[in-house]
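Starting off with a structure, shown below.
A single protein chain has been omitted; all remaining protein chains appear in their positions.
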Amino acid sequence: MTNPVFAALGRPFRLGIVGGAPPSMIGPVHRIAASMDQCFTLAAGVLSSRPERSRAAGVAVGLVESRCYGTVEDLIAGERARDDGIEAVAIITPNDSHARYLKLAISAGLDVMIEKPLCNDLGDAKTLRELAASTGCAVAVTHTYSGYPMVREMRARCLAGEIGAVRLVQVEYLAGGLATAVELGPDGHQRWRLQPERSGPSLVLGDIGTHAHHLVSFVTGQPFETVSADVGALHPGRKVHDVAQVRFRLAGGIRGQLDVCNAAAGMSNHIGLRVYGETGHMEWLHRRHNELAIASLNGEVRVIAAGQPMLTADAQHSSRLLHPGHPEGLHEAVANLYCGLADMMLARRGHATSGAPRLVPTIDDGVAGLAFVMACLESSARDGAAVFLGS
Amino acid sequence: MTNPVFAALGRPFRLGIVGGAPPSMIGPVHRIAASMDQCFTLAAGVLSSRPERSRAAGVAVGLVESRCYGTVEDLIAGERARDDGIEAVAIITPNDSHARYLKLAISAGLDVMIEKPLCNDLGDAKTLRELAASTGCAVAVTHTYSGYPMVREMRARCLAGEIGAVRLVQVEYLAGGLATAVELGPDGHQRWRLQPERSGPSLVLGDIGTHAHHLVSFVTGQPFETVSADVGALHPGRKVHDVAQVRFRLAGGIRGQLDVCNAAAGMSNHIGLRVYGETGHMEWLHRRHNELAIASLNGEVRVIAAGQPMLTADAQHSSRLLHPGHPEGLHEAVANLYCGLADMMLARRGHATSGAPRLVPTIDDGVAGLAFVMACLESSARDGAAVFLGS
Amino acid sequence: MTNPVFAALGRPFRLGIVGGAPPSMIGPVHRIAASMDQCFTLAAGVLSSRPERSRAAGVAVGLVESRCYGTVEDLIAGERARDDGIEAVAIITPNDSHARYLKLAISAGLDVMIEKPLCNDLGDAKTLRELAASTGCAVAVTHTYSGYPMVREMRARCLAGEIGAVRLVQVEYLAGGLATAVELGPDGHQRWRLQPERSGPSLVLGDIGTHAHHLVSFVTGQPFETVSADVGALHPGRKVHDVAQVRFRLAGGIRGQLDVCNAAAGMSNHIGLRVYGETGHMEWLHRRHNELAIASLNGEVRVIAAGQPMLTADAQHSSRLLHPGHPEGLHEAVANLYCGLADMMLARRGHATSGAPRLVPTIDDGVAGLAFVMACLESSARDGAAVFLGS
Partner (left out) sequence: MTNPVFAALGRPFRLGIVGGAPPSMIGPVHRIAASMDQCFTLAAGVLSSRPERSRAAGVAVGLVESRCYGTVEDLIAGERARDDGIEAVAIITPNDSHARYLKLAISAGLDVMIEKPLCNDLGDAKTLRELAASTGCAVAVTHTYSGYPMVREMRARCLAGEIGAVRLVQVEYLAGGLATAVELGPDGHQRWRLQPERSGPSLVLGDIGTHAHHLVSFVTGQPFETVSADVGALHPGRKVHDVAQVRFRLAGGIRGQLDVCNAAAGMSNHIGLRVYGETGHMEWLHRRHNELAIASLNGEVRVIAAGQPMLTADAQHSSRLLHPGHPEGLHEAVANLYCGLADMMLARRGHATSGAPRLVPTIDDGVAGLAFVMACLESSARDGAAVFLGS
């Protein structure tokens, strides 16, 4: 893996970060991932919405104090005033702030990495998509799991017809974090997720449903056409959604089932994806993320793994350890998304890119995710009636 | 495992068999399973609907020629005329003949092991249930997978509250036999399955959907209350159903998802069952049928296996090899159903039974399976609308 | 699977059984396995060395009382006097009685299935081999694991050169039954194993070491040439061996390692076998006995399974359920050995056999096993010095 940013600029892109103060889980993930391949260097930030905390947290992760800001507005203004100001920003704050921060960033001409869901309102999402298009800003959405080499391998083989025409898809994303009444507990930093006004129209669908939705379209190359959904709460008395069962059809009449739940007791961020075609099927499991299983009509299963020489270019470009049996993980998957953002930024600036295929999820995927969420909610409100997704 | 039939009668029960001539797959399964524990001995049969073939096939499996009959009517009449006539009959013929043969058998006072689905018509099923009740005949339905020790262990632990109140169930049964256009091929002995008038109202639901349905109710102890289904064909142009996606609620509001397909390319009779409760979940997979995984809230997974000393009586009674690491398989699972039938027959005759819990599926389960099939078809015809199942 | 015995004789072979009264584990295994395919019918027996117990146990498993004998001598004499006397005998008694009973059986012209180890003394083993040769009696040794279809598949592919010339073999057999001081416990029926004078020169090597030894030679087709061994007891103060580590070379200079232990706490009859060749390796695990993994040079692993259409004739002939995903188990593995014995008996009598390849372990394998045990003991006594195995 060579570094196209160094080649073009002689230095990494300068990244500002919004959100991620301790005890955030994704804060360190983005900081490690962005800098892993030296495509980005962390240069400024608003780590917390509380100015004092923002400054302390920023210094603790290596920022110079003068570039630890108290608000996003200050970040943008302060950095714009510098010769070495940030060129991109990572937005990893609670969902309800996404639309506002994204609008500020794009309006300032900054390129963006933003956590899913893109925002909490489909109308906002479409408006932001237009704004991004008009400014030319690159916007990447952190659909982490599409950054794994073997998910990309699955997509490449699927699109190349390795299992023939696709007929059926099964995806599930099952987590256990909400299996108990965490609403009543002391786990403050996740409290916002349990407030509908902050986490958005559907916690489970926005939080993990959009990941599952994106995986399906990413791997098959097909958009969702209709959904029939039942969305609700497993945990008695819960005010936010923690379970959704979605039957769907993709373009071309492909059938599918998507099950997501974050109250599945005992599940540790389990994701499973199976795609069935005419001549076999493929399966990817998050807990065996470096492997891809490919079954033939006769039942024989081939297991291939990251780093092996027979992989497609998509997987090779997404691996640092090109020696089979040397495992990468989640940080590298997110780093692959940052590499994709860097390529978009290089292209925007007229520089040569890495040459890797453009696989990073963009604002279009973010909008599609929101449209999926809203269609599921409409179907569920109408007792499972089939709902068509607009474009 | 002691033999309660020997203890009571000094000999095994005498079994007649209807169906199962080569190249039937389930013929040998039933013959091996019935005789494995010496609860039954194969005494007579109509192995094929063609008299010559019936005779040849019967002799080849060890029947005396005079007890190889050409029709079920002859079997019943011939055996009734003997002092050592059959006491039970196994019906393992194509679906469309089930109702007629079952009626003949019950009317003659014979006890019965019958392959699923019970029959092709819900009205017939209910009538037969009444007839069985009025005659006192024992009727067992071959829901094979409920005969595995670790499925029974799962049920015992679920009912004992090991994972708290059940909240969510996922079951899938995916096979690949119809992934290609077998309609056009030479595989004659399965041809009847592809004729709707023989295989019944829904091939996939009758064939494997009823198995999945039974597993859910067996393990949770709860009946189905509503279904929302999409039933159809993955394979283009197919006239029978090969796929069904069923969202359901059990009594008590338990959510669930049932996916069955016999055109899932590359799948080898895959069955997976997960039950989630308040404090953990349990998972059983057919391809690891001797194991049961139990996950705790904290994500720790305990894997227990057939033959281990900590298992419940239900699993212990269902195992011959009470030494961990010595695998049993499908024959033994079916043999466990025959042991259950033998116990019902002993009880009917006033003898002591094995003392094992009564776990064998009965005609009530068969009727419930048919009701499930019909409700799914109605929901699918109404575009996925929720359909309530009657009692 | 057709039954060649019926085809030749119109009935199964009549089998006598020596040993296996409750609570024996292998008693039911042999009775179920021998009769599963109707190649044998259980006709007489000496189930226990105590006449009363022998009679009660025999009747409980379906023998007529007059054919439940008190001694092997009586069994042979009694059966010889009948027109329908036994034609073969299964010897499944403690190790120290093997030589005497085998001699009696062969001398009476009976064919034999005998549990491993063949006997406790290498000299006796060789003498018995000569006696068997001179009488023409068929003698099969119950090396159970070579009866699994996927072990036979592994052998077939290995001999066909699928992984090129073999270079390295790893085999391990690890069980936990002796992890605690069972010597001091109440588990009476296994007590004889802990008495060196009964279990033979080395408990662990005779009990499970010979299984591992046979698997290696069976799959590679190569005899052992040298061993370097350390044999002893993991459990402090134990008088019998419970662990052996054996480095070996096969004919042709193939390197290998064999580790056996029956005091490996927490292990449930774990057996693992890997064979490495020039272009890949193959792995079989007992706990996944219906699968075989084949790895290529590039690290890709293909998993094939019992019942699949691409298997060799050796595996096909060894399966009853020729539908992938329908699991068989240990009973069927032993039944495959009985089918092999039946074929030997048919050939001896001039009848057509099943046509299946001759894969059942014979007295030659039994002698080789004893020679392996004695060589390991000699090496261990000489501090691991390499010891050559005679022929």
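Letters A, B and C mark the chains in the order given here, with residues in each chain numbered from 1 onward.
Throughout what follows, contacts are C-beta pairs under 8 Å (C-beta built on N, C-alpha and C of every residue); 3 or more make two chains touch, one makes a residue touch a chain.
Keep in mind the model is a prediction, meaning the values are calculated, not measured.
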Chains in view touching the one left out: A, B, C
Identified contact with the non-displayed chain, of C:S35, C:S97 or C:S268: C:S268
Option from C:P51, C:P196 or C:G299 whose C-beta touches the chain left out: C:G299
Residues belonging to chain C that touch the chain removed from view: 163-164, 167-168, 170, 172, 176, 179-180, 228, 230, 232, 234-235, 243, 245, 247, 255, 257, 259, 261, 263-268, 276-281, 295-299, 301, 383-386
Residue numbers in chain B that touch the chain omitted from display: 298-305, 307-310, 324-325
Contact footprint on chain A, counting only the chain that is left out: 1-3, 6, 12, 25, 28-29, 32, 35-36, 38, 60-62, 175, 267-270, 286-287, 289, 305, 307-308, 320-332
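Note that only the chains that are shown with their structure count from here on.
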Central subunit by CA centre of mass proxy: B
Farthest chain (mean CA position) relative to chain A: C
Geometric centre distance via CA averages, chain C-chain B, whole Å: 34
Chain A and chain C, separation of their C-alpha mean positions in angstrom: 55
Shared interface positions of chain B, touching two or more other chains: 267-268
